[in-house]
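What follows is a single structure, written as structure tokens, with notes after it.
Left out: one protein chain. Kept in place: all the others.
A and B are the chain letters, set down in written order, and residue numbers restart from 1 in every chain.
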Amino acid sequence: MNDNRSVKEKNLELKPSPEKVKIAAFLCKWCSYAGADLAGGSRKKYPPNVIVIRTSCSARTNPLFVWKSLEKGLDGVLVSGCHPGECHYSEGNYHTRRNFAVFRKLLEYIGIEPERFHMSWVSAAEGDKWAQVVKEVVKTVESAGPNTYFSKKKEDNA
Amino acid sequence: MLEQLRKKAKELLKNKEVEVIIGYQKSNNNSFTTPCFIESEDGVDRLTWDEHCVYNLSLYLKEVKGKVGIVAKGCDVKSIVALMQENQIDRDRIKIIALECQAQVDQEGQILEKCRTCQVHIPGMYDELVRSKTSPSKIESKESDKEYSVLEELEAKSTPERWQFWQRQFEKCIRCYACRQVCPLCYCSECISEKTAPQWILPSPSLKGNTTWNIVRAFHLAGRCIDCGECERVCPVNIPLRRLNKKMEKEIQTMFNYVPGLDSKKKPPLVDFRVDDPQEFIR
Partner (left out) sequence: MARIGVFVCHCGTNISATVDVKKVAEIAKGFPGVKFATDYRYMCSEPGQDLIQKMVKEHNLTRIVVAACSPSLHEKTFRTCTQNAGLNPYFFEMANIREQCSWVHDDREEATLKAIDIVKLATAKVGKNNPLQTTFIPVEKKVLIIGGGISGIQAAIDVAFNGFKAVIVEREPSIGGRMAMFDKTFPTLDCAACILTPKMVEVNQSDLIKLYTYSEVEEVSGYVGNFKVKIRRKARLVDENKCNGCGTCWQRCPVRLPSEFDMNLGKRKAIYVPFPQAVPNVPVIDQKHCLYINKKKCGICKKVCPFEAIDYEQEDEVIEEQFGAIIVATGFTMFDHSIYGEYGYGKYKNVTTGLHFERMLNSSGPTGGKIVRPSDGKEAKKVVFIQCVGSRDEARGMPYCSRLCCMYTAKQALLLKEHNPEAEAYVFYIDIRAAGKNYEEFVERVQDEYGATYLRGRVSKIFQRNGRLMVRGCDTLSGTQIEIDADLVVLATALIARPDAIKLAQMLHIPYDQNRLFTEAHPKLAPVETVTTGVFLTGACQSPKDIPDTVATASAASVKACGLLSHEKLPIDPQIARVDVEICSGCLACKEVCPFGAIEKEEIVDRVTQQKRWVAKVAPSLCNGCGACNTACRPGAIDLDGFTEEQIFGQIESLTADKGNER
């Protein structure tokens, strides 16, 4: 392998396309983050639209972080933690589950497409599942299209 | 009823069981009521009771120190229960003079929406109870058996329609925070909306900030709001806030079988969990 490739191919265009959806994923560091690492270790390919924000536990992910992400223009949000009963902190993910069971109803009611918010349980052993979840989530968010909740464009079109 | 109420209030003050009684008095033009604070026996004649006593007086419980008597309707008692659940008031220092209440009316004389589905005409917790002598149920029961019928119209809309509906509403918001100030459960000395590091909510009125404020408010009250409806009543731009609160109430009742304000020993639903909580939405 030629390590100087990066020099040769220096002139990458690097213009993010405006249509490409961007998704924030809040992952607990014990299970889901490790699951995502495992997907890497086993070279599972998945789309590059998801950027991971590492948290202590899924319970750290305040539902309002999800709203903030959407408010600020991200196209979708994924929250992932350990499977029920496997939380490193024994019961954090049970709280996460309740919080989001309620919050997602609020989002929908306020008029946010349900396609934009996702949750998953991915264990440290589920690299395959992580890749699969990302594929599905990206596809679903793409079906809702770019977030235009507070953009001028939508107003004009309406 | 009024005579009985005054008698009981007088006794409490006389026996030094309370230092102050929070109640209702006639407003200046006699057509409505305002809250009042009575500290002496001869003041109790100011107390009034009729269908214009809309205020949820439990709002004042945290601020008024010492031994307090409070005049409370069934819905107000629910917020007292919620405040007890959250460690905000010490039941021992409070005497509840509960009133049997059929319904309250707005300034046009219309029965309040919340009263149509009221389940607590006789309050669930009290020290003294003043009952009505007349036979109950003046409300025709057209909607009273459907607790959440107020939500149906909006729930039937499509997602973009709902977004548009709420955006039209939030557009009006002037961020006066009256909804917060009047809410007995918005008791935080420093609201998240005032936080600057980080800034959760854009402080000046803007569609984005207004939307965020209303989402935050609705979520922070989820599982706690006892539907006194005061937020909606005081909103100067008529945002239908009960339609947000009620939605949260409905979802929580459906999913967790929990109704706020009924049991001071129970954990509020969002600090509690069951191992078998619903999770069909999780991959």
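In this text, contacts are C-beta pairs under 8 Å (C-beta built on N, C-alpha and C of every residue); 3 or more make two chains touch, one makes a residue touch a chain.
As the structure is a prediction and not an experimental result, all values here were calculated from the model.
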Which displayed chains the unshown chain touches: A, B
Positions on subunit A contacted by the hidden chain, ascending: 1, 3, 5-7, 9-10, 12-14, 16, 18, 22, 24, 29, 33-34, 36-41, 43-46, 48, 51-57, 59-63, 65, 68-69, 72-74, 85, 87-92, 95-96, 99, 131, 147-148, 150-152
Where the missing chain touches subunit B, by residue: 65, 86-88, 187-192, 195, 197-200, 220, 267-268, 270-272, 275
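Here, only the chains that are shown with their structure count from here on.
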Centroid distance [mean C-alpha coordinates] between subunit B and subunit A, Å: 37
Contacting residues of subunit A [partner subunit B, same complex]: 63-64, 67-68, 71, 84-85, 91, 94-95, 97-106, 108-114, 118-121, 133, 136, 149-150, 158
Residues of subunit B touching subunit A in the complex: 154-155, 159-167, 200, 207-208, 211-212, 214-216, 218-219, 222-223, 244, 247-248, 251-252, 255-256, 269-275, 277-279, 281-283
